[in-house]
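Removed: one protein chain of the complex. Kept in place: all other protein chains.
On to subunit A.
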Amino acid sequence: MTNIVLFPILIPFFFAIVLLFFKENIIVQRILVSLGLALSLVSSIFLAYIVHTDGIQTVNLGSWAAPYGISMVSDAFSALLVTTTLIVTFFVVIYSFYAIDEGRERNYYYPAILFMITGINGAFTTGDIFNMFVFFEVLLMASYVLIVLGGEKRQLRESIKYMLVNVVSSALFVITVAYLYSIVGTLNMADISVKIAEVDQPGIITVIGILFLIVFGIKGAIFPLYFWLPSAYAAPPIPILTLFGALLTKVGIYSITRTYTLFFVHDVGYTHMWLMGLSLLTIVVGCIGALAYFDLKQIIIYNIVIAVGVILYGVSLMDDFAMAGSVYYIVHDMLIKAALFLLIGIIIFVTGTSNLREISGLMKQYPGLGWVYLIAAFGLAGIPPLSGFIGKLLIVQGSFNAGHWIGAIAVLLSSLVVLLSVIRIFLYAFWGEPKETKPINRMQYKKMMIPTTLLVILSVVYGVGTEWFMPLITDSKDVLLDPSLYIDAVFKE
């Protein structure tokens, strides 16, 4: 199977096109979208298995040899991220059957999700820097549709902000790629890495490295560039917010990780110092935001910012432990953030408000929701048997190994803040005297709980069964820390 690398990209794309023919038929849309996502999930799990047994998989589109055509490269890191993306999307789509209104479903909601998944999986898999730009645009345009779909006043305002920021960052992306192309004369990522190693990263390449940090930092919301994220993400309905929060910033993180481990590895003292400083500041602002708000959505949204900081801090250390920790943590974060957003979506559904001060005593009426939320909250904070633990442990270990005790302490303190922020939701919303709430459809509540609970269970399995996933994570870490593995895989034969 030459093309197994492409199936997680092609299947959602194909189903998105087919869905365009069934605009009015919601039942057919629902069946096709779940079928498409299930098929792509199976193919991505198979891909991850192949990558684990046979090493890095590449395919040169159109049979053109490596630096001349577009190469798609799937190493363990990208296979893991692609699989996680599809898992999260699958559950979110099931959840949206019960959480999204019919008007949105009728107006290309599912095709837009599938196009976005095409873009995300493509960006994770591509081995060509300009192709990565194209996939970024695919996912961004689909996300523009999703953020504005429904046309509420708030969505319109925030979508303008979101689009402006992303158009500027995309233009900067093109300019940066143009600079890079004018110096190294190639767009293939493995070839760029070889060429940069040949000239030993002169100053201009370091400048381009920082420019890439700015470009991907806007997408991935690192410290001074995260300003657009909190309000923009709060505008669309919960399932869309979940997809954005769990997936979109991770594409930025992936791109920073890829470029900073494959291209700019010859002046680590300078480029990675910036990455480290900014990621620590990202953790700090995320913590401030997570404590400052009494709004369910905002608290979890600022937790995204904290996670971005923690993952990138691990990457910036360029250390065996810390890199494995970052890879582990990014997968954990995608699962648990998705679960948390779906959970607060249910809280908002049963109470009709996202203001924490107006909610109390849900434990009496909704004990299931309460316990699942508590497990997810502990998982997010990293209480030992759950999935947030190992990643942070490895990052902290790597940090102490490298002698960066300030960073290690910052990561540990951020865990406390994360725990405080999510437990505050638990204390305010679930404890205390029950308040009168409007009667809700119990059946719909139960149906919304099913995909959410399954996601939480998955994240628990990911934490408890760390040993099963560790081989893949070690593979990812090896490729990230040794670019020659990646280069040899692309230039095989």
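Keep in mind that, in the parts below, a residue touches a chain if its C-beta (ideal position, glycine included) is under 8 Å from a C-beta of that chain, and two chains touch if they have at least 3 such contacts; residues count from 1.
We take it that contacts and distances are computed from a predicted model.
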Options "Na(+)/H(+) antiporter subunit B", "Glutamate synthase (NADPH/NADH) small chain", "Electron transfer flavoprotein subunit beta" or "Phenylacetic acid degradation protein": UniProt name of the undisplayed chain: "Na(+)/H(+) antiporter subunit B"
Sole contact to the chain not displayed, among A:40, A:60, A:155 or A:399: A:60
Selected residue (touches chain absent from view) among A:3, A:25, A:353 or A:484: A:3
Subunit A residues that touch the omitted chain in the full complex: 1-3, 6, 10, 13-14, 17-18, 20-21, 23, 59-63
